[in-house]
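I am attaching a structure below and will ask some questions about it afterwards.
The other protein chains are all here in position, but one chain of the complex has been omitted.
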Amino acid sequence: MNKIPSNIMALASNTSNKRETVCIFGTGDFGRALGHKLIQCGYPVVFGSRSTQTSSLIPKDAEVLSHAEAAQKAAIIIIAIQRQHYNFLAPLAENLHGKVLVDISNNLKINQYPESNAEYLAQIVPGAKIVKAFNTVSAWALQSGTLDASRQVFVCGNDMEAKQMVMDIVRALGLTPLDQGSLLAAQEIENYPLKLFPMWKFPILLSLGLTTFFFFYCLIRDVIYPYIYENKDFSFFIAISIPNRICPILALILLALVYLPGVLAAIIQLYRGTKYRRFPDWLDKWMLCRKQLGLVALAFASLHVVYTLVIPIRSFVRWRIISYTVSQALNNKTEPLDTTNAWLSDSYLALGILGFFFFVLLGITSLPSVSNNVNWREFRFVQSKLGYLTLVLCTAHTLVYGGKWFLSPSSYRWYLPNAYMLSLIVPCIVLVVKFVLIFPCLDKPLMQIRQGWERNPQYSS
Amino acid sequence: MNKIPSNIMALASNTSNKRETVCIFGTGDFGRALGHKLIQCGYPVVFGSRSTQTSSLIPKDAEVLSHAEAAQKAAIIIIAIQRQHYNFLAPLAENLHGKVLVDISNNLKINQYPESNAEYLAQIVPGAKIVKAFNTVSAWALQSGTLDASRQVFVCGNDMEAKQMVMDIVRALGLTPLDQGSLLAAQEIENYPLKLFPMWKFPILLSLGLTTFFFFYCLIRDVIYPYIYENKDFSFFIAISIPNRICPILALILLALVYLPGVLAAIIQLYRGTKYRRFPDWLDKWMLCRKQLGLVALAFASLHVVYTLVIPIRSFVRWRIISYTVSQALNNKTEPLDTTNAWLSDSYLALGILGFFFFVLLGITSLPSVSNNVNWREFRFVQSKLGYLTLVLCTAHTLVYGGKWFLSPSSYRWYLPNAYMLSLIVPCIVLVVKFVLIFPCLDKPLMQIRQGWERNPQYSS
Partner (left out) sequence: MNKIPSNIMALASNTSNKRETVCIFGTGDFGRALGHKLIQCGYPVVFGSRSTQTSSLIPKDAEVLSHAEAAQKAAIIIIAIQRQHYNFLAPLAENLHGKVLVDISNNLKINQYPESNAEYLAQIVPGAKIVKAFNTVSAWALQSGTLDASRQVFVCGNDMEAKQMVMDIVRALGLTPLDQGSLLAAQEIENYPLKLFPMWKFPILLSLGLTTFFFFYCLIRDVIYPYIYENKDFSFFIAISIPNRICPILALILLALVYLPGVLAAIIQLYRGTKYRRFPDWLDKWMLCRKQLGLVALAFASLHVVYTLVIPIRSFVRWRIISYTVSQALNNKTEPLDTTNAWLSDSYLALGILGFFFFVLLGITSLPSVSNNVNWREFRFVQSKLGYLTLVLCTAHTLVYGGKWFLSPSSYRWYLPNAYMLSLIVPCIVLVVKFVLIFPCLDKPLMQIRQGWERNPQYSS
């Protein structure tokens, strides 16, 4: 956050004046919204329009002139026109010479045109100083003042002074300008507002798929099986018991999948004997969404914690404990304390609590503002040391939880093992391979490779 | 965070030297604190003072000269004097010509003077380059080195080079300069340190009011009523039971109040047929504090979760369950499992857990560092889609929780309905109206209006 916090600004405008005139070409929605806002913030605004009669839509205090006349009145011209109509600017090139043209346009698709709109504009009006800005702000938000979302406005351009002038306007509107460098950045800036969580797609689809699979798996084992063989109606397990089985399973599998690509990369590098060849594409993409995978895993782990803590309040659990107590009282017997059982129960809970604790720590350090305050050495310490510790603790939690049932035949229903057994496969593989990779005979060459050493330098070029 | 993390810097100063001399006018508290710090960071410091004899208060290594002499020694002069005494600079105008004057003053009230102190200084010494800076840092923090709070120093000024020079000093002191643009921003910068959570006032006052009302409401129903009619002392309900009734009620009402203004705005726009007229003032203000309302609601929801999870540990609850079990054992009966009850209990818990989960997600995305990493499209997706999902889940949670009691006469005491019934009014209204607004016959014109279409363009100007 590089700005005086937001909402305050939105109310406190109107106070300052003495601003320089700004010209806006185009009287469409965004042009008008921007004009309104600029006038509110004390800027004299001139609209450039083909016909000067559509004035009823335009803010009262703004002048409406022809394009050529309007351009003369201001040093900064905001082009609030769609890219398809940029051609009409070509004949105006003389009027626009030396002016700062602000390209605020967006496209409908990512990489819709070979060059960015701003670069296209620079080709059409070569004498002007093009600055890309404002495209990440919605007209509706600008209009209603409800800029709760990001107030960041990416700005790029080749002329430093022009960029500064535009950034001053951005600041005056209560927004935060972020210099993104030269006009070459325009393509990226134009693609930015079109994205919808691109890095989250794979983790979320994967977890949806796994959730569906494990839901039906547990439904068969825990609801349908007892209904058929014991004629018991446990359909209400769908609300809490089954989700509380799926959540820890997904948390564990996804957490293991965060560390699997790193292990695979190490194997590939050891095999190739160099770090200077690119990984296969799927591995590259997998590595880039590890953070998102981890956060989805954390979400499932958190749900698991709440579902577990809620257990003693559930009316079914209360009923079960009360019936058990009553039956003991009626049978006139008191069971002695089973210390082994107490050990098992307490230690799987303790392992789970510690695992969750470190998992949350990992989550907090992945907050942008925290990870920005951490250097590379610290980040690696947290993400790899603490990360593996979390994985070990969570795997141990699951192992101790299910320990007693592993070999019991009653835990197989229709030959289906308990779901948590399936969840142990990936984490155990990751931990075993990682354990092998720690051995000096493998760790040393790997370190050398990562420091730039190559086994067969002659082949690598 | 645009700086090498903080505390490290504070210890590691003294290392560098070769700095340019800085002159400070005024030997008051802030002047001296700044002088100390500048000397620590290797800057030669000259104080300009009316009398050069108050030297005992001044850092040892600093020179104290008359204003005119001191001004000659440095290119940058920090004006550590109150605005009322700026007049004395007028006769020095010649000595100050071309110098960078840093205005660090603050006022006692918001918008105390028509123009900012920095602009006033610029009028008095027109030949100097005025830069506003340092006013957001406390002298005490500067002195003690305990800058745990924000290290951000807002800087503004019309001369780019002067601003750069001041920003370099700011950086050298271990602080983070933030360019706020031209001197017009000075007013806002001077108001900034005077504010005390202005956006939080309404949500906090509202929730305090509602809390008080519901506290006495529940006190009457749950403590006074049973005391009078059944002579039972449930006064200890004040500690947990009643707070755990108030918290979910407030969370639900406040969450609904986050979405109510959006719904009202839609109705107003549909009625007016344009988006280009301002909303009434109260609606504008309400919309600007929606984020804060939501976060207060989240705080209440979190308290509700902890209060609920703590239930089985409460000695009262343990006593109640044990007595019930003992009475069952003594009566020699075991109740069978009531599946409907198990369904109801599990599903209201599950709805609550999911509602809370999405609520926390909303809270995390409203962290500044997260919302800055999200574009407008993603932000709208999260805040409106996930937001309404949360509201639906939480309302359903409350409905299922109380479902069985709605029509039972025993739930009315002194004709007062259960408190949670009152809490359902606002969310149900919001959800019903929102549901109506989704219908195409209303949604389509609304979309058009928000894209700039106007029903009666001739009237709008």
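Letters are used for the chains, namely A and B, taken in the order the chains are written, and counting of residues starts over at 1 for each.
We take it that contacts are C-beta pairs under 8 Å (C-beta built on N, C-alpha and C of every residue); 3 or more make two chains touch, one makes a residue touch a chain.
Remember, it's a predicted structure, so these values are computed and weren't measured experimentally.
Trainee: Which one, A:Phe25, A:Tyr43, A:Phe134 or A:Phe154, makes contact with the chain that was left out?
Mentor: A:Phe154
Trainee: For the chain left out of this view, which of A:Arg19, A:Arg83, A:Arg245 or A:Lys291 touches it?
Mentor: A:Lys291
Trainee: For the chain not shown, which residue from B:Gln82, B:Gln123 or B:Ser327 touches it across the whole complex?
Mentor: Counting the whole complex, the residue in contact with the absent chain is B:Ser327.
Trainee: Sort through A:Val305, A:Cys394 or A:Leu424 and give me the one touching the missing partner chain.
Mentor: Residue touching the chain left out of view: A:Val305.
Trainee: By the contact definition given up top, give the residues of subunit A that touch the hidden chain.
Mentor: 1-2, 5, 111, 154, 160, 178, 180-182, 184-185, 187-189, 191-192, 195, 198-199, 265, 275-276, 279, 284-285, 287-291, 305, 308-309, 311-312, 321, 324-326, 328-329, 332, 334-335, 337-339, 341-347, 349-350, 353, 356-357, 360-361, 366-381, 383, 450-452, 454, 457-458, 460-461
Trainee: Which parts of subunit B face the unshown chain closely enough to count as touching?
Mentor: 1-4, 7-12, 15-16, 18-19, 28-29, 32-33, 36, 55-60, 136-141, 143-146, 148-150, 152, 164, 167-168, 171-172, 192-197, 233, 235-236, 239-241, 243, 299, 302-303, 306-307, 309-310, 312-316, 318-319, 322-323, 325-327, 329-330, 367-370, 372-373
In the analysis below, only the chains that are shown with their structure count from here on.
Trainee: How many angstrom between the C-alpha centroids of subunit B and subunit A?
Mentor: 23
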